[in-house]
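Let's look at subunit A:
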Amino acid sequence: MIKKVFEKPLNFLETIFFLDFIKGMSVTIKQAFTKTITTHYPYEKLTAPKRFRGFFGHKTVNGLEPQPAFDEWAERMKVEPQPSKSRCVVCYLCKKACPVPDLFEIDGKKLENGKKVVSVFNMNLMLCTFCGLCVDACPVDCLFQSDIQETASFSRKDAILNLEKLELIGKVWQDRREQEPDRIWIDDEAREKLWRENKLNLRKVDNA
Partner candidate 1 sequence: MSIIALGIIIAVKVVVILVIILGIGAYLTLVERKVAAHIQRRPGPMVVGWHGLLQPLADGIKLLTKEDILPSSANPILYNLAIVMALVPATLVFAVVPFGPEIHIFGYDIKPILTDVNIGIILAFAFGSLAVYGVALSGWASNSKYALIGALRKAGIIISYEVVITFAALGPIMLAKSLSTYDIVMAQIHQKVWYIFLQPISFVVFVFALLAETGRVPFDIQEAEAELVTGFTVEYGGMKFGLFPLVEWYVEVLSLSSILTVLYLGGWSPLNIPFIGFVDPFFFLGAWSGFIWFIIKVSILFLLVLWLHWTLPRYRIDQITTVAWKVMLPLALFNILISAFIAPLLRG
Partner candidate 2 sequence: MAYIGLLSLLVVMLGLSVVLISLNWLLGPKKKESYKTYPYECGVPLYDDTAQTTFHQGYYILGLLLLLFDIEVAYLFPWAVVYSLLGVFGFLEVFLFLLILTFGLVYAWRKGALDWQFDLESL
């Protein structure tokens, strides 16, 4: 249960002929002649895994909503779902689950036929911690985190996602990665460089 740690000191022969230096240098020379592993960032990019917690987005109404929950919530919140628009039912659950609630600014608009629709949904991502609690709280699977990570910009205004931006990210995401299997990551050849020495063949996972 307890393991004593000990390393035997250098004997006389090793100190004379610098054996410890030579052993160390043999390791570095072996590494010197193996392939490099770094990805040259602007030219080669790693594709983030599907579960990556990046910028937020709103999934649009396209018939793939979690059925029992969506109608029930739309009904309870008296919200009228518009096709290819955000699924948001203005239930404020995401704002309640957030550690920093005042980054959300949510408002609904009354339509003529008495139903409601989401009009304002601002998220000030300068305050956000990207923890994903709001994504768990959303009952209709509308708010989600896409894999957009290059979010640097020149003005604080770009860090504020309004409804149009959220829907745009949602549409792009639904076409691009909605149908992907929930795999640990997509191994493009940039990631392959790092994992080559591990002799990892992730291919066979596809057909599993």
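How these were chosen: all candidates are chains of the complex that A comes from, given by their letters.
Rule of thumb we're sticking to: a contact is a pair of C-beta atoms (placed from the backbone, for glycine too) under 8 Å apart; a residue touches a chain by one contact, two chains touch by 3 or more; residues count from 1.
Just so we're clear, the structure is a prediction, and the values are computed from it rather than from any experiment.
Asks: Quickly now, which of 1 or 2 touches subunit A in the complex? Give its number.
Replies: My answer, from the options 1 or 2, is 1.
Asks: So in the complex, the part of subunit A that touches candidate 1 is made up of which residues?
Replies: Residues of subunit A touching candidate 1: 21, 24-25, 27-29, 31-38, 40.
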